[in-house]
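Have a look at this one.
Heads up, one of the protein chains got dropped from this complex, but the rest are sitting where they should.
After this line comes subunit A, so read on.
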Amino acid sequence: MFEIGAIFKIFLATVLVNNFILFRFLGLCPYIGVSKNTDSALGMGMAVIFVMTLTAIVTWFIYHYLLVPFHIEYLHIIAFILTIAALVQLVEMIIQKTAPALYEALGIYLPLITTNCAVLGVAMLNKDTLFGQNLSFIKCVVQGFGAGVGFTIAMVLMAGIRERLDIADVPQPLKGVPIAFIAASLLAIAFLGFSGMI
């Protein structure tokens, strides 16, 4: 019972309080690049949730059953990045064969995810904070899933704001990226309000 509470807390914390974009600054490139309209933001978000959850699962196994037995934990960075690259490729192929409609929807966003620091961030964060605890596998998966959900929420909110910003009258040098960062800053302040929750 106690563990279920702890797991729920991890989920809530990664979605709202330690939001990957607004609190940990991970995945800012797609955040600024893809958040121009709500539909593509949602598509990207879905792809990220999917890949992050899978990454959390696979890297846990790789670390415990490949790196630890051979005492090569110091190679975790390289192992994780290769895993993610291979995983994205694999997911892309599987989706293309089995669900062409989904592939059409996610299409261009999938390859972009390989260079998304948020995905590697999940793997590294899991390794640093959760691997020592009991039930670490479930906690890692929950953290991966939660991080994806948090990413999607921040992304969609931002896309909504930017759609409105397009028609606003913004000074020339502030157009585009700088104003997006100011909006992100205000959004981050709003998210700070959640920190009292846990």
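We adopt the following convention: a residue touches a chain if its C-beta (ideal position, glycine included) is under 8 Å from a C-beta of that chain, and two chains touch if they have at least 3 such contacts; residues count from 1.
The rule is simple: contacts and distances are computed from a predicted model.
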Among "Spore germination protein B3", "Electron transport complex subunit RsxE", "1,2-phenylacetyl-CoA epoxidase subunit B" or "Aspartyl/glutamyl-tRNA(Asn/Gln) amidotransferase subunit C", UniProt-listed name of the chain not shown: "Electron transport complex subunit RsxE"
Touching the absent chain when the full complex is considered, from A:Leu42, A:Met124, A:Ile138 or A:Leu165: A:Met124
Which of A:Ala6, A:Leu28 or A:Ile62 contacts the chain that the document leaves out: A:Leu28
Touch residues of subunit A, complete complex, unshown partner: 22-29, 32, 74-78, 81-82, 85, 115-118, 120-121, 124-125, 127-128, 172-174, 177-182, 184-186, 188-189, 192
